[in-house]
Every structure is written in C-alpha cells, then in structure tokens.
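Everything below concerns the one structure shown next.
The complex appears here without one of its protein chains, the remainder shown in place.
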Amino acid sequence: MVMHKMTFAMNKHLLIFNLIFVTYLKVVSSENSIEEDNDTQGRYLIEGKVFPADHPFTPPNWQASTQLHVNGGEYIGFVKEDGSFIVHNIPSGSYILEVLHPEFSYEQVRVEINSKGKFRARKVNHIQTSAVVQVPYPLKLKPLGKTRYFQIREQWRITDFLFNPMILMMFLPLLLIMILPKMLNDPETKREMEQIGSLTKFEMPEVSDYVTNFLAGTSQTQHAKKNAKNKKRQ
Amino acid sequence: MATNKLQSKRFKWSLDSSKCSKLSSINESALPAPPAYSTSGVLSSGEVAKKTDASHLIMKKSWEVALAPIKQVPMNLFIMYMAGNSISIFPIMMVGMLFMRPIQALFQLNGTFKTVENSSVIGQKIVYIFGNLVNIGLALYKCQSMGLLPTHSSDWLAFVEPRVRQEYIGGGIMFS
Amino acid sequence: MIATKNFKYIFLIYLFNISYCLYEDQIGKFDWKLNYVGNVKFGTIDSTKRVIVATEENVIASLSLKNGQILWRQVLENPALNQIELLHVDKEVITVSGGKGTWYVRGWDSSSGSLLWEWSFYMENKQRPYWILSKGQLVHIIPVLGSHIEITSYDVHNGRNNGKTMKISTPWVTDLSKCQTAGVYWTCISTNDSSGQLFYTDMLSSANQVRTFPIQSLIGSAPGHIEIKPLESGDSNLFLIRNNVARLLKLQPEAPHVYPYSLSDKAVTAFNGDQTLLLQTIQNSPTNKLTIQTIELQEGTENVFEMDYTNEAGVANIVSAVCKGTACRIFVKSNDNSVSLLQLPGGKVSWTREEGLSQVVAVEFFELPLSELDASIEHEFDSISGDIFSTFYNRIFSQIRQLLVVLSGQQGDSNIGMVRDEFGLHKIIVVVTASGRLYGLDSMSGNIVWSQYLKGVEGFSVLGKLSVPLFVQRSARYSPLMAQCAALMKDKITGHGVMYTFDPITGQSIGNIERLPYQIEQAMLLPYEDDKHMKGLLIMSDNYEVMVYPSSAKPVLLKHASSIFFYTAGSKSKILQGYNLVHSTTDSLKATPTWTLNLGPADLIAVNVRPSSERVHSQGRVLADRSVLYKYVNPNLLAIATLMDDPIHKQVLSIYLVDGVTGLVVYSAAHKRVGKPVHLVHSENWLVYSYYNARFRRMELATVELYEGPTQSNSTSFSSHAVSQLPHPQTQAYIFPGTPLAMLATLTERGITNKHILIALSSGAVTEVPWAFLEPRGPHGTMNMEEGYIPYIPELPIPAEATINYNQSIPQVRGIQVAPARLESTCLVLVYGLDLFYTRVTPSKTFDLLKEDFDHWLIAIVLIGLIVASYITKRLASRKALKLAWK
C-alpha cells in the first residue's frame, strides 16, 4: 500500500527526469536486411526504452542488472547503455513484457503484434481483457518505485506507550481518583455536587421492605395471636 | 456500608423512642414538640416504633440480603450489553466477574446469613440462591453469545484425531 | 480503476496481517544463496582480472581470477532450446546463442556485463550451423552433404551482410562427424583410418582452393581410428587423433605444418609473449595429483608440473590458460563440472567453484544426530539398571557437564559441529547433481560438509527431467545406529539400476555401490521399520519383479503385505497400473495388478502425491454457523495431470484425483484451450495447479478441495476400500500475474501452522501465497463471511513483501524442496535452479518463538521499577499512617 504512495512520488520525479533526459531515439543498428527478411517470415521485434530510477537512486551499472522478459522468459531482451532495448525474433501474437530489476519494480505491458506487423501496446488488465488502455509504442518504461521487500520494524515510542488503551484504562481512573477528591475539598463545588446529587436522588421503593412487610404481616399476626394466647394463659 | 450505618443509627434512635413509647402515646397530641425535634423524624420513628420487634428488623435485613442478587440482574444485563460480544481482555474479565460473584456468594451462603441466624431464613436462602443462579445463567448466556461455550461440533474439532491409515501407497512415473 | 486500487489496498492490508515478511535487518540471518554459472562450455581468461565463461545453462559470466567470484552474469534464453555456440573475447565479449533457427549475436561489455549491441536472425533451415569469427566477420556455415557448403559472413557488430552467400563446392563432405572448422578453414577427413585424405579449404578467401593431403603423408601410417578435432583456442590448428594420441597440425594455405609432439586431444594453447605454449594434462588418475605438461610450440621445451589438485572425478579438460613468463594460470574443468584455477609453476589451486551444484537433480533434508552430551542424557534412560545411586550419579554428572558447556559459552557446540540444535533448524541438505556428485550441505551456512562422486551413473529421465529418487531409510534419531539414505540411479552405459546407500551426515558410503542386474521401473520406501529401525526399499524391475533392500526388511514386508500397495504410471504407455503384494512369499515377492487407468492418447504431465511426512492437524473446516465440514484426507490419493491435443479446443488439460489403492477416480476436471507450463501442488485435502490459459492469454491457478461433508463416515481409521461416499469437491480459479516455474506447499512438523504455496517465478522471485487466498470459497464463503475469510478477488496479487528471496533473484529455478523444522512454526526451504537459495518461512509467523525484537530490557526495567515503586510507596504509606495516628 505504501507502494502506491511511493509510485506517485516517483512519477513526479520522473516527469522532471524526462524533461532532462534525451528524448527517445530509435535504434538503428537493427535495421538491416536480415531483419527485413525476417519480417516477411513473421518475426518481429519489440523495442523501447527503460528508464532507471531518478538520479540519486540510480543504481550503478543498472543496465547489466535489468532484463526484459516477454511471456515469462520465452523471449529475453537486454538493456543497452542508454536504456534502450530490443526483444528479437517474436512472431505475431500477444505478449506480456515485464522489466526485471531486483531493486525497482516496473509495470507490465501487453504488446500485441498483428499478422501484418502492426504494434499495439496497452496496460495489462487480466480481469477485463477487453478493456484497452493504450500506452505509446515504442515503449517507455519507467520505474514505479523501489521494490519494498521488507517490513519496517516497529520502533518503541513513548506516545505509542501512552496512548495504548491499557495504559489509558489504568492511568485515567488513577488520575480521577487523585484529582476528584482535591476538587471536592473546595466547599463550593461540594455544595454543587450535593445539589446535583439531590436532584438525581429520588425515592426507590425498597423491595425488601415489601417482602418483609408481606411476610412479616402474616408472621406478626401469628405472633400477635401467640402473644394473645400466652396472655390468656397468664 | 453507608446503609448499615444509617440503619444502626436509626436502630438506636428507635430504641430510645421505644423506651418512652408510653409517654409519647400519652403526650403526643397534648404537648408541643420539644426543640430540635423534627416532625419527619417523629413520623419515621413512629413508623419504626410501631414495629418494635427486633426480629422484624432482622427479617427485613435478611430479605434485603436475599434480594440483593436479583437486584443485580439489571445491572449485570447492562454490563453484558456494554461489554459486547468481542473476545478481548475486558469483556473476558467482565464475564469472569459475572461468574465469580454469584459462585462466591453461593459458597458463602451460610456466612452471609449468619448475622440473622436466630430466625429461620430458608425462604431467604432459596431466594438468594435463586438470584445467584439467575446471575450465573446470565453469565452463561453471555458466554454463549460470545461463542465461548463448546456447544458446536466445531468446538471439538481440535480434539478429532487424524484417522489411522490402513493402506500405504508408493510408486510413481516409470523410470524407463 | 480507483475502486480497484482501493480494493487492492484493502487486500494488501489483509496480506500484511496474514503473510509473513522479512525485516531489512534479517538479510542473511537465516538465508544463504550460492551463485553459480553452470556447466562451463567455453571459457577464456581475459586479461589478468577475469575469466569469461559461457555455460550449458545458456549463461555468460565473468569470474574473478583472484577468488573465483562472479563479477557479472547474464542469463540468456531457456537453455533447453537455446545454447551458446560461440564465445569470443576481445575488447568486448561476443556470444552467438540460440537454436532451432533463431540466433542471437550479442556483444557485451567485458567489465560491466552490460549489452553493447545485439542483432539476431531467423532461418527456416533448422540445421545446426557452424560459426567462426574472424577479423570482425561472423561466418555462418551450413554444410550440404555431398555437394557444397554455404558460407555467409556478417559484420559482427551490426549484422550487415557483406556481399552474398558464398557457396563452395565440397563434394567430399559426406559425414559431418568427419568435418570440423579450424580457424578459417573448413576441414574434413574422408575415412576414419590412415588411408584417408585430409581436405581443407579457406572459407574466407575468394580463391576457394581446396587442399588435399593423404593422412599417411602427415602422420604416417599406422592402424587405428582417426578423428579430427580443432584446437579450442588456436586459430588454424587442428588435431589429428589416432588411438587417443593427437598430433597438432597448423593449416596453412599451401601445406599443413605438423608438430612432432604426441599430445592428448584436450591440449590447449596459451600465448606467452610471442611464444605459444601448449598445455595438457598428462596424468589424470583419480587418486593421484594432477600433472600438467607444458610444451613450447616452436622450441619444443617440455616442462612437467605436479599440481596440488586432486579430484576423484578426474579433470575433464583445460578450458583456458594464460601465461606470463614462467607463470601460468590454468582454468580447468572437472568431470563433476567443478572448475578451478591452477597456478604454474607453483602448482597451487587458486580457487575451485563447485559448478555441479547449478544442476541439482534431487534434494533431501536430514536431521542431524544429537550432540554427545544430549545423547548421553538420552542414554541414561536406555539402561534400566534399577540402581538409584548410579542413576543419581549419572544424572548429576551429566547435569554438571551440561552446566560446564553453558558456562564455557556454547564452545562445545562449535567443536562438535554437525549436531542437532534445539529447534531442529540445523539440518544437512543432501543434494544430487546431474554430474553424479552428491553433496552434503550445512543448512546454516551452505558450506559443503562432504561430497561424493559416483562414476558412470546418471539420473533417470522422467517426463524430460532428470530425476534421482532419494529415500530416507533411517533417520539420525536412533543414535548408535547410523542414518541411512539410498539414491537410485542408472548406469550410463547399460541403463541398469544403481543403488548407492550412504550416511547422509558424513557422506560415507554404506557398503559398495550396488549395481543391480536389471533396469529399475519404480521404487518405494516401505512404511514399516525393521527391528533396526531401517525402512526397506522396494524396487520394481523392468520385468515387473519386485526386490527389497536390505533383505532384512523382507519379513516386515511379508507381514504387512496386505496393506502395502504400489502403482506405476507409464509416460509412454499412458496407463496407470496399481499393484498389491499379497501374493508374495518368502521365496519371491510378487506384485499383482489390481487396477488400471487408461489415459488413452493424452500425455501424462505430472503425477503428484501428498508428502508422506505430512500431518493434517485439523480434520475439518469451520463454517460460519460453527458447524464443521470434514475434510476428505485420503493419504493414498494421486493427483494426475494430462494434456491432450484437441481439434476444437487446441489443448485440453485434465486433472484427475485417483485413489491409488482402488483406482477409483475421485474427481476429474478438464480445462479447455489451456497449455503448459502445468504445475501441481497436492497437500492435505486440496490440490493447486497452474496452467496457461491460451484463450485469455494469462496464467491461472485453480484449486480443488475435497470435503467429506458434515459428518465423518469413519472417525478412527481410513481405508481406501471403504467408499461410503464420494467427497464433495469445491473448486475455484484465480488469475496469476506471473509465470510459475516451480510450486510447492510448505510443510511443518505437526501441520498446525497455516499452509503457504511457494511459487518460483520466471522473474527470479520466489513468492509465498497463503492457502487462505486460494481456498475455494464455494457456496459457503461467498454468502456469509466467515471469520478471517478473505473476499474472492479473481486476480491474485504478487506483493513484493511476499518474496522470500527479496532482491536475490534466482534464475532458471528447477525446483523447491521443503522440510519441517522441529519448531512447528518454521519450514525450511531450498530453492534450486542455477543458484541455490535456502531460507526459512513461517507461514503463521513465529508463534512459538519470542520475537527477536522482543525488548528484554524494557520488560526487566519495568518490572524492577514496579517492585521498587511498590516498596517505596509502602514505606511512605506507613509513615503517613504513623503521622496521622500521632495527630
């Protein structure tokens, strides 16, 4: 989830980065007769450019550690000094191209080559295969951000400790016990409190009274009778 | 505690008045009230004075004790409602309290009624036990609604032993 | 789209709670990685700093000459289809790789390993061409037998074709095994004996002159088989080999020059200033030290050096050598695929790389024996002498010893070395490699504890993969008895079975390597132990005879014959056959067929059983209404995957769950229009499989879970024969945005811990997917959310946090092996491919261990503080009470 946040930050950087960076140059070296021959045989090449992370984060020798995998390594491309790449010998079809770098993550791209050799690149959407969000071809691949492999260790902070519900539960009552009596020492507040107390005070009928009365009533009459008898004997 | 104090005070007061009950009955209408004698006090004292029997007061006390658990029921219900059905330390503590209090009370049954030993308190005891049982019932209900009672087959799942296999199989894809 | 993102966000929070991930300070704490380059095919010592190698794994790498470490490494296309055919090291490194008509020519920066340029071409002609590189021209040669050779040369940097394809008429090319390229020359011999002729022609000159010389005139006539072989590092040099004695020929436009030295065909040249040095190994017996001979090509001065190098596998060849004055550095490769750098004249070994470990075939984890001290405590209880005083004395004595060990700061442990630790985390990993060498690796460090080379054997080929079955016959638990493990292989020549039994802890072989007089069809470890805690190994031969090793296990087998079943799956016959052993007698063991399953035209892709050591702790699943759905845990269930070509659906993947005892098909499902790669994971009562959906062009994972229902038909014992009710399958499928290369489920000691699926991806990551994510929600889950239930999302995320190997990518993963630690929460994992990566995973986090960041100090301080505070307040309170009383 922090990834997404990171992504936005990186994108901002990259915008500036892009302005400085030389605009994309098409690679010429591959334009030769063989390739043209191959085209007629239905072999195409996917080309584009990989951008490294923004300047302070650019890993040294990133070109050597970056690879391009088409369809999970069926075809492989390597990155040249300037970041450009070509994946060779691809027959027409639909492919997923991913940039592999151990430290940075890139978005996957789906590249479709029709039988006439027309290219279309779009965002990978496995769920809605019909939804097409096109991306420019030749590809320009920018890092989404540094790949976060690790969890960040929680650090002990006093605020965490204090706002812990357990601590709150223990200390708040303590505070109340300590402070409330002090407040009550003030005679005026005492009186106010009493008033409030008398307001809420109302007579509750005592059940025990009723029961005692009820039971005692009968027993008392008996008692009385006994007494009476005793008296008579006397 | 406060009630006891008050009662004892009242008791004293009523004893005093009982001593001169004859006197008061004679002079009640005729004589004006002595200074610092409040009418309300007289009224109550008069009320008490009517039931001068100490055993009656003991009865009343005993009934108060007997009814205390039942009086707790609405409070317990409220606590139960407030505690919620989630399983965390405070609800568990509350449930523990709900159980502990009536059980302890039941164990100390005779001790509780010792103060009123001179009269027969079987009725009170029954009511007292009933009240505590109601409280235990409430606690059980709470446990049930919290899912703490092992009433479902899933609660015993952890004790289901893996079945002993009667056959063993081995092999795989042929090597040649 | 925003909604999706939010959803993923929630999902990731879930993941944080469920899946375990590493902290940054845990790097390397309990994982290690060994990096390899593969079986070296070509190698060139470039300058004094590095050696550039190209390997069978289609990898090009640069190794440091100083210590053999990898300076850079580039993994090219899938080695099964693509191979590096040419390596040329100059200012830059040039490789030609490919296969099946697709060729890639690449130039690499030799210091950084980044790509400088590349071009490729595609040919209809699938014949394997010959390549030579000369003066910036890459020459591509296709011989056409009996008629001509087609030579096309390209500018090596950009592939521009210089001129047209040349055809040189060579009617003398009759057999490609008799032809070679040597420098710019195309050369052939007409027959394999001394009466033949040697032809050669310069392919780059426009003259197209063919020279012919009778072999007799070059090396004289003598009987024997004659072959030609180019000198690996020479330009136009050729070996003429007769009876393993090679003569070096320098091909020249006019006539070849023959050097008068008898050489081995594995000699190489090294340039020493303007002199050329020939190097060869002359004595190469397994036990003795290696001896290297150097010959100065022009003057013929010979020197012999004894190297401080022994390898029982024997040195295969010198790959490359470089000399400066009298000092030479020689890069050699051994038969076990290890490579070493030797120094002349000192004869020292600078470094050795065990490249055999890049081709791991089988892996097994072994528990270590108890330390002597622990063992002595254990033994106290063994002897029941009944004497109170002696046992008391023993107890006190061992306790004191234990105390001493603790006081001496765990020194005892490091001295003894390979002993079991408290949590069973320290194990020995036995690894079998394709080269025939077995290694014992220390699971704590990855160090090689022992290694053993087996000559003339190879693994079985099962579904196109090498496989060496390893069987744990006895673990190290039974202390005075040695642990025993058996590996089954086959003889390289006869194909007969070979059984090697060894102690996995020390690597010592137990008995000799047993060469069996038959081919092995299948084997099985018996589930019952004999009186020495040894489990027998049952082997079925190719003529369906059954043998048991060791023979002491035979009575055990006969006793339990009615409960042991056996099955074979024929990848060619496409028939699965079940057997029982009830007809076995003491004289002969018999396997009688009991059931058959005919797959028909479908191809068998995988057969998978649950790990035998797996324990299922929970027998059911709790539903939302707190009732139980009992699992169908059948230990005899086989999961079978087949792929069949279909005219309408292209390819159809069928998944069968078959009871191995009765042959009853418990569940079957078919996926249409799908294809390889297919991987199966079978555990507890479920199966996970991955396949490529050709229709939607995506990878998918499907899961099947089997339930018995709300009641258990028989709660005490499980028999496959008692079919009271077919299990209810629940299924679900997911989109998986990655390409799995290997899959396996984690395994823990008691099966209480959650299960994770470990998936090695083509991107080099090994990711963990909790089973809770994959669990079929079925009709129960979607309606009412059970506690801890994760809502179904069709696309599984692959979060970076779930990558167990973080940024240490593992290319070309071939398999994963897991083993439980004695700690229930922990599962040990070894991922093997080009590299070896070992780590621990804790699917339910380390619930049985105190967190390593647990603050002992904080809790101690708090406790002491509270005690002190309570004392002080007590005193204060008493003082206050006293004062009040006086008032």
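Letters A, B and C name the chains as they come in the text, with residue numbers starting at 1 for each one.
In this section, a contact is a pair of C-beta atoms (placed from the backbone, for glycine too) under 8 Å apart; a residue touches a chain by one contact, two chains touch by 3 or more.
Operating definition for what follows: contacts and distances are computed from a predicted model.
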Omitted chain, identified by the protein name its UniProt record gives, among "DNA replication complex GINS protein SLD5", "U6 snRNA-associated Sm-like protein LSm1", "Exosome complex component MTR3" or "ER membrane protein complex subunit 10": "ER membrane protein complex subunit 10"
Where the missing chain makes contact, among the chains that are shown: A, B, C
From C:67, C:301 or C:592, residue that would touch the chain that is not displayed: C:592
Residue among C:624, C:723 or C:859 that touches the chain left out of view: C:723
Touch criterion as defined above, residue of C:669, C:694, C:752 or C:798 at the omitted chain: C:669
Residue, one of C:310, C:654 or C:807, that touches the chain absent here: C:654
Residues in subunit C touching the chain absent from view: 3-4, 7, 562, 578, 580, 582-583, 590, 592-600, 602, 644, 646, 652-656, 658, 662-665, 668-672, 700, 702-703, 713-714, 717, 719, 721-726, 728, 731-735, 776, 792-795
Subunit A residues that touch the omitted chain in the full complex: 127-128, 184, 190, 193-194, 197-198, 200-202, 204
Sites on subunit B contacted by the missing partner chain, in the whole complex: 1-3, 6, 74-75, 78, 81-82, 166
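Note that in this section only the chains that are shown with their structure count from here on.
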Comparison of A-C and A-B by number of C-beta pairs in contact, larger one: A-C
Length of the line joining the C-alpha centres of subunit A and subunit C, rounded to whole Å: 37
Set of subunit C residues in contact with two or more other chains: none
Of all residues in subunit C, those that touch subunit A in their complex: 5, 9, 12-13, 16, 21-25, 72, 74-78, 102, 104, 106, 109, 112-122, 124, 154, 157-161, 696-699, 735, 737-739, 761-764, 794-795, 799-801, 803, 806-809, 853, 855, 858
Subunit B partner contacts - residues on subunit A that touch it in the complex: 166, 169, 206-209, 211-212, 215-216, 219-220, 223
Of subunit A, residues touching subunit C in the complex: 1, 3-4, 29-30, 32-35, 38, 41, 43, 45, 61, 63-64, 67, 69, 71-76, 78-81, 86, 88-89, 94, 96, 98, 100, 102-103, 105, 108, 124, 126-127, 129, 147-154, 156
